[in-house]
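A quick write-up on the structure given underneath.
Note that one protein chain is taken out, while the other chains of the complex remain in position.
Here is chain A:
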Amino acid sequence: MDTEITVQVDGVPRRLTVDTRSTLLDVLRERLAVTSVKKGCDHGQCGACTVLSGGRRVLSCLVLAVTQDGAQVVTAEGLASLAAADDGQLGDDLHPMQRAFIDCDAFQCGYCTPGQVVSAVGMLDEFARGWPSAVTGGTGAPRLDHAEVAERMSGNLCRCGAYVNIVSAVHQAAEASSAQRTAGTESAG
């Protein structure tokens, strides 16, 4: 059964008619050709399909597209500069998290990478809000040590085993964004 929805994807409003059974993941990939969003397990177990919806990281394989009418969705592609978005073209400037993944060689086969990058961006925002994780003790603000990054990124699986460099990349991006905040400029991410 078909329903019409409007979703803003990476800054661009997209109006389309979807089968009520469609997931956001399938609509992004099959209808809108946003193929950076990967279908891994398709059952919420691997994190390869992670996108931001309303600024929060979610699993697009477990989101029915009909529930996203009016939502703002950001994928790994949309993290790159949207400076040239007037004509619908993405810019060339990489997000600090994408730059950090390259600098730290934080991918092997690359299949999980878009989900990892989006998840890491969402994670730093959660961290900046003071949200705790399972390894945060007490009631104080968490510190972004190795254990915190590993726990907070545990929803994204990497079968190649590139976790070590992913943690380094997250740290580099976190330092870059906190340096930016200190300098008084708007934080990317």
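What we mean here is this: a contact is a pair of C-beta atoms (placed from the backbone, for glycine too) under 8 Å apart; a residue touches a chain by one contact, two chains touch by 3 or more; residues count from 1.
In this text, contacts and distances are computed from a predicted model.
Participant: Name the absent chain by its UniProt protein name; which of "Electron transfer flavoprotein subunit beta", "Molybdopterin dehydrogenase FAD-binding", "Transketolase C-terminal domain-containing protein" or "Iron ABC transporter permease" is it?
Facilitator: For the chain not displayed, UniProt's protein name is "Molybdopterin dehydrogenase FAD-binding".
Participant: Which of these, A:Lys38, A:Arg57 or A:His95, touches the one chain of the complex that we don't see?
Facilitator: Selected residue, touching the omitted chain: A:Arg57.
Participant: Extract the touching residues of chain A with respect to the undisplayed chain.
Facilitator: 1, 3, 19-21, 23, 42-44, 47, 50, 56-59, 61-64, 66-67, 119, 122-123, 126, 129-134, 136, 139, 150-152, 154-156
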